[in-house]
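These notes are about the structure you will find just below.
Removed: one protein chain of the complex. Kept in place: all other protein chains.
Note that the chains take the letters A, B, C, D, E, F and G in the order they are written out, and that residue 1 is the start of every chain.
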Amino acid sequence: MTGAGDEPTVPVGDFARLDLGRERRRGHGEAVFCEGKTAGQVREIARELVFRGARTLFTRASDGHAAAVREVAPDARHVQDARMLAWPAEPPAPAGGPVVVLAAGTSDLPVAREAVVTATHLGRGTELIADVGVAGLHRLLAHLDTLRAARAVVVAAGMDGALPTVVAGLISAPVVAVPTSVGYGASFGGVAALLTMLNACAPGVAVVNIDNGYGAGHLAAQIAAPA
Amino acid sequence: MTGAGDEPTVPVGDFARLDLGRERRRGHGEAVFCEGKTAGQVREIARELVFRGARTLFTRASDGHAAAVREVAPDARHVQDARMLAWPAEPPAPAGGPVVVLAAGTSDLPVAREAVVTATHLGRGTELIADVGVAGLHRLLAHLDTLRAARAVVVAAGMDGALPTVVAGLISAPVVAVPTSVGYGASFGGVAALLTMLNACAPGVAVVNIDNGYGAGHLAAQIAAPA
Amino acid sequence: MTGAGDEPTVPVGDFARLDLGRERRRGHGEAVFCEGKTAGQVREIARELVFRGARTLFTRASDGHAAAVREVAPDARHVQDARMLAWPAEPPAPAGGPVVVLAAGTSDLPVAREAVVTATHLGRGTELIADVGVAGLHRLLAHLDTLRAARAVVVAAGMDGALPTVVAGLISAPVVAVPTSVGYGASFGGVAALLTMLNACAPGVAVVNIDNGYGAGHLAAQIAAPA
Amino acid sequence: MTGAGDEPTVPVGDFARLDLGRERRRGHGEAVFCEGKTAGQVREIARELVFRGARTLFTRASDGHAAAVREVAPDARHVQDARMLAWPAEPPAPAGGPVVVLAAGTSDLPVAREAVVTATHLGRGTELIADVGVAGLHRLLAHLDTLRAARAVVVAAGMDGALPTVVAGLISAPVVAVPTSVGYGASFGGVAALLTMLNACAPGVAVVNIDNGYGAGHLAAQIAAPA
Amino acid sequence: MTGAGDEPTVPVGDFARLDLGRERRRGHGEAVFCEGKTAGQVREIARELVFRGARTLFTRASDGHAAAVREVAPDARHVQDARMLAWPAEPPAPAGGPVVVLAAGTSDLPVAREAVVTATHLGRGTELIADVGVAGLHRLLAHLDTLRAARAVVVAAGMDGALPTVVAGLISAPVVAVPTSVGYGASFGGVAALLTMLNACAPGVAVVNIDNGYGAGHLAAQIAAPA
Amino acid sequence: MTGAGDEPTVPVGDFARLDLGRERRRGHGEAVFCEGKTAGQVREIARELVFRGARTLFTRASDGHAAAVREVAPDARHVQDARMLAWPAEPPAPAGGPVVVLAAGTSDLPVAREAVVTATHLGRGTELIADVGVAGLHRLLAHLDTLRAARAVVVAAGMDGALPTVVAGLISAPVVAVPTSVGYGASFGGVAALLTMLNACAPGVAVVNIDNGYGAGHLAAQIAAPA
Amino acid sequence: MTGAGDEPTVPVGDFARLDLGRERRRGHGEAVFCEGKTAGQVREIARELVFRGARTLFTRASDGHAAAVREVAPDARHVQDARMLAWPAEPPAPAGGPVVVLAAGTSDLPVAREAVVTATHLGRGTELIADVGVAGLHRLLAHLDTLRAARAVVVAAGMDGALPTVVAGLISAPVVAVPTSVGYGASFGGVAALLTMLNACAPGVAVVNIDNGYGAGHLAAQIAAPA
Partner (left out) sequence: MTGAGDEPTVPVGDFARLDLGRERRRGHGEAVFCEGKTAGQVREIARELVFRGARTLFTRASDGHAAAVREVAPDARHVQDARMLAWPAEPPAPAGGPVVVLAAGTSDLPVAREAVVTATHLGRGTELIADVGVAGLHRLLAHLDTLRAARAVVVAAGMDGALPTVVAGLISAPVVAVPTSVGYGASFGGVAALLTMLNACAPGVAVVNIDNGYGAGHLAAQIAAPA
């Protein structure tokens, strides 16, 4: 493991270390998880990335984090309800297969939007369809053709989290299921939906963490990547 | 499943899809879960529903949500402690069997009231009895005649959640048990009461989610529906 | 509470106390939960009930319990996969509305059968439909007419437990949801399905305990009871 | 803490250390928890205690453990369903106030019996009443006079565990609540009953561990000890 | 159960029902759990109780609740860190045995104080000893004589909750263990301490709910009540 | 939804309903989950599928289930440690991208093998690499080229479940993470590994249920399907 | 245990008892856990300790607590992001072996810093390395020499908590693993990382409580203490 030094690493102050080899190694650039970082730390990380021209997403960004990024990257795109920023603002030209993102209910939209922004800025064509929960199946069935044309389908759902298993039963592409923390008491902040998705009786459901729209969008982008 | 298009669906902006066939399919109209929606989204949904004259309940409505509904439906009924609005304000004439709603303690009243408002606006005659917990059984037993005349009894209880099992042992109608998040530490936000109810040693207890007064009232209304 | 003595109670040895007023008070007779009782205790309880001609169900009965009941009630009906016995073997003539029982998968059949036996012996007409899980929606939709004619629908489902919410979205009668312990690791012996059902995004779902087919059948029988 | 040596300690092999000062310090002698010990270890511990004439209870004793104790104490009392042995077989003459032990259902009897044996051999007068669960309140109310005369009441209950809170609301003495592992899936081996008891809406409920009849009997004996 | 009417019940508005028979039935008067009640509700309940001269404790009272009580009972005693009020301010003359209350750490004091106020106003002599956790055993052992003279010892402890088991091993009186929500992450708001106490390897530990100083003080007062 | 009848369904006895449209709808044929089914039920389902020539996998098959399948399909392939059968025994010619399956430890092999069999019989080329856990990183790094050539990598890991996140950080293809129930007490039957995988700090990890090798192999096969 | 009085104890008001023997008994002086204490209590404790010249750490100190300490010890060192104060400000001269502290991500820095401050003020030489998570292994491997020279390595990690197991596999010194509450929903406030660490497949991982940087630093200082 003496060869560990061949990956480019850039220190930022004494609090961060940029992994610039990620683009080459993984096919996609850096993402900066802002929660738990100070605005100042995020700003310095952003400054370094912009200086090096590295395509970057900022996730879980509060308004304070967003302002800090804008200080050094005034042209970054800020999608407030998804708590994300993208730099540069313009996504790459779409490549690979289409990604469809479903929000079971209107309240699941912020998480769904996070997936859309992520997949888009990783270079996929995406489409968002909202409010198609299983309490009224016909709303979903009306979109069957779109769903069957997708290379990956992201489904954001809270409460019972039943939508991914229904979608998976109807199509051949993988379903990326992202539970949301929407719901009454015994949803336990998304745990109920998470368990539903892990126990989907239809195979083909890939589960990510609660409210992790970024992770869902990233996984869908990888699945739908050009061969 | 090509016939999916025969259910009427109305899009609201790009964030919601009204399920107008619900009244016909399920016997009761729409309910709008406000939590996690912006005030603006709720207002636009309300506008569309009022425009179409669709009888509607708004649940988990903050004061901001309530104000938004009132902008487009100034005559809606707002029951603040139940966090609900009903439009139109006047419920349908009562039909079906009587529904009795019990609140084990005074602190359980908001959830109990949510059940009352729901059952009333779905067209049932309802009666509310408060503070009849099992720590003083005589308070409950004084209402035995009313309980035995009901077609469905909703019981809202926090802490030990023991009231539904006691009530179920005394009557022949189904008991709809709704745990509340009232209690000390190891009530775990209503989980203790929820488990008590699921384990009721008397059969005939139908459990719904924690603090879900709407769900309890809806289920009771269905049980007590006219034949 | 001095009047407590007006309910008929019959001691059996020093280990049980029959509640013969239950039929009058609750509309349905005794059920004997066998688990944790010795075969000898169950036999003595059965002897007393048969002697008094009291219509009875025996639940969670092992083969040993069943043999003990048969010693004193040779004509009792034993439904082995449901672990139940009914005495007398002949159910009452059906009254009230029809009860439909769904088993999401073949592995959920024992619990579904327990519900069928219970509802039947409490005097309802029942119908059982198996293997109609949401992974192939068309299997369910083929039975829409039957479902819509029911006064109560019991749904037994393990794994993701998504079927009750889908059924509830399609009909106006209450759905009694009974989670089963069928599933892979993170189903946690039925907890995943239980949570799904408690969080059903369609109202009208009454939840009972895991694998509690008896409770589900009893509740459905009460809901569908003659007015 | 140099004075630690003034408590009498007796080693048994290299695996146990008898705490003979316990009688003086705590008012009650040794109890030997057998689970997880080999039969040989239990036998040697018993031999030493009998040799010293120390009044002892053996808890959670399998039949193998019981046989081992009997090898060195042939006259010990073995209560099989409570998995206990007592030596000497004869309890002390009753002193202090009366202890009443309730078993909510017949299936809770082994745990209740463990409490009875414990309290009796610690020198209290005890009475056992079985099958008085809250599904038929009149069965409990018939014993109000006995309950109100007790200095401590032990209540063993599984499933919903609702009996202790009801009893506590009716009497002035403390209630020792012991949850049992009797129940359907979501009783989680007694956790549901445990939580119910911890959340009792009537004060005066002292909770001990699941299925811990020994602990319940011990605590009741202490509460009812002569002044 | 026709005799249920012989217990005196007093309605307050449509939201509460005073249980005035409690003093006679249970030996101690009413306590009003304020959490979840509005200030107005608490004031009206207090007004009615003061009007009838009923000795009362108010628990979990916010400053708003306290002000409301003071409006109708200006002479009530308010113990702010225990979130309690007592009316009348003067406790009854001490009777029964002494109650000792331990706070494992300084941070456990509010809960310990709640127990002290409760036991005092129920008529027991009480003593409070703070900061005697097991990390420095000598601090505890210095109080052995006081502990051994008590008729009941309340122990409030967070974090590892190990103090009650150590105390129980040293004395003959029952220990009332009340877990507090003090601690780092995996204390889970008091659950760790709760489990420690339920699993105390020394018998004689009576557990109550997390942070429930009132319940602990009440139970101790019952145990130490005059014979 | 009147068009639901256009999907071919074949009843088997009164206990199952074959979903023959699945191949067309989802791209892969039936799989029969054997757990909870009787041997007789599995045999009849197998008979019908073989009769219709439908390519099928049998999962969670006990030896009894396997014998039943062999009665009607003597030429089925039985992989005992994976508890699977495949019919016909010969998988389809490999198509799409390569799938690599890693077993973190030797004890994870049965689950890994289940994934291999599944992906192979769904038509992918697969390779299995065992015992490359993170406690000795060099064992993993020796396979970097193989991993980077895969279109999807399945990682089966118990205990800390740390391997998928490390693998995901090294490659661009999606990682399908399947937690196994291998481990000491606080692995909680695979829950620890499950949570590790859901919280992977490297994006691109698709999580499936504990010990669900079938689901992992199926998802990987979908991801690596021919465009 | 009559010798308990030989440990020096100093009361502070009626709310605390200083354990001045700790330095002699344990090798390290007092630490004051501020959470749950009032600012006034912390000030009085600090006053007494400073008066006696006792080296002290203050943990979990809010800004209010810090100001209170500064009133009586104006020269105390305040490390705000670690929520700690140290008095005297100057640590002892380093002795024993070197301690290395790793923060997996930038968001884990406050906990890591708490460990650094603690170990430093207990007299160890310490080094902090940030942002070396397993998603980019090369960042960690670049520090192998430093890690292998340490006598103890503290690893603070949230999310998947996978770093300690990887580090432990590379070195011979013990790893002190401290889970942080950084992460998405199913990290459950650090529980996921905690479980990962407890299940580390490499031996040599010592786990402390979530976010307990103080405990981690203390344990590392003990391990690396001079022989």
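What we mean here is this: contacts are C-beta pairs under 8 Å (C-beta built on N, C-alpha and C of every residue); 3 or more make two chains touch, one makes a residue touch a chain.
Every value quoted in this text rests on a predicted model; they were computed, and no experiment measured them.
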Hidden partner chain, touching residue among D:T56, D:T165 or D:N212: D:N212
Residue of E:G97, E:G161 or E:G213 touching the missing chain in the full complex: E:G161
Residues of chain D in contact with the chain not shown: 1, 4-7, 9, 14-17, 19, 21-22, 33, 35-37, 41, 45, 179, 181, 189-191, 194, 209-212, 215
Those residues of chain G which, in the complete complex, touch the missing chain: 1, 25-28, 31, 97, 137-138, 141, 169-174, 176, 194, 198-199, 203-209, 214-215, 218-219, 222-223, 225, 227
For chain F, residues in touch with the removed chain: 105-109, 128, 130-132, 135-139, 141-142, 144, 158, 182-187
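Convention: only the chains that are shown with their structure count from here on.
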Result of counting contacting C-beta pairs for C-F and A-F, higher pair: A-F
Chain E and chain G, separation of their C-alpha mean positions in angstrom: 35
Geometric centre distance via CA averages, chain F-chain D, whole Å: 50
Interface hub residues of chain F, defined as touching at least two other chains: 1, 4, 6-7, 137, 169-170, 191, 194, 198-199, 209, 215
